[in-house]
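Missing here is one protein chain; the remaining ones are kept as they sit in the complex.
Moving on, here comes subunit A:
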Amino acid sequence: MGADSDAGASPAVPWRKVLYERQPFPDNYVDRRFLEELRRNIRVRRYSYWAVVRETGLVSQQLSCVALFLTLWSYMEQGNVGPLTLLWTGLGCSVLGYTLYEALGGGIDRERTRCADLQSAAVFMAFTFGFSPVLKTLTESVSTDTVYAMSAGMLIAHLASFPYTQPSLPGSLSLNAALFASVCLASRLPGTLHTFAMLSCALLVFALWPCLLQRLRHTAEWTFPWAAGMVCVCGVVGVGTLWPAGALLLFLALVILTLVCPLLLVRLQRHKDNIHGPWDEAEISDDLSRFLS
């Protein structure tokens, strides 16, 4: 039974993986069945390249949304676009989007009346309009550099914390970060109406568009790549009209995100070597909350 017993003499009885029996093998005996219960990569998912590309579309379009928003802000700041133009366009887009949203969610029972929707929109607009003079002067005492740095940080935080997993609405952290950045940027615009227009635009881009996109993905899956692609193109073209080199950079970033990263993931998946066996901690698969609710 010892570590050094005569392993040479092969006993007639086969080895068993039990401890309660004294077996005629040394303690350090290694049977042929050693590690036979080892399983490799049992929970590894095989990804197809195009499926991953489709999913990364969400990340790319969110990046383009941010670029688009910054372009609009830039136009406003330079005075190339008036606040009224932006407001009317925004209104048009939101009516269009709302109709589309309603049309796609036809089968779903509504919990809210349309009147309630209209009411919240009105309250929101009224408050933003009322407070826009305050928001306009909010960051007056802060230097412009600081405001820009803060907005940049917040937009990066928005991109990092956006819940990309399906299905999801804009998470509170990402939405708050985006709105904070919008308030900072909007306060640097020339007039109060500008501020109001910019904030409404931010709500449209960061709060309402992801909802519509999610519904698109949910009910009419084929439209999603088109929608994401369109946003990407708009983003690149928009940046291009102001800063061609930036547009090139954005384009490259989008290509890397949508085409190269998935390729890398699929390629590296091959090298995955995950081992499982009886030593793994068992996972509780039951839904135990039913016993307490």
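In this text, a contact is a pair of C-beta atoms (placed from the backbone, for glycine too) under 8 Å apart; a residue touches a chain by one contact, two chains touch by 3 or more; residues count from 1.
Going forward, contacts and distances are computed from a predicted model.
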"Trafficking protein particle complex subunit", "Phosphatidylinositol N-acetylglucosaminyltransferase subunit A", "DNA-directed RNA polymerase II subunit 11" or "Ribosome production factor 2 homolog" - which is the UniProt name of the missing chain: "Phosphatidylinositol N-acetylglucosaminyltransferase subunit A"
Positions on subunit A contacted by the hidden chain, ascending: 1-5, 17-21, 26-28, 30, 34-35, 37-38, 274-286, 288, 291-292
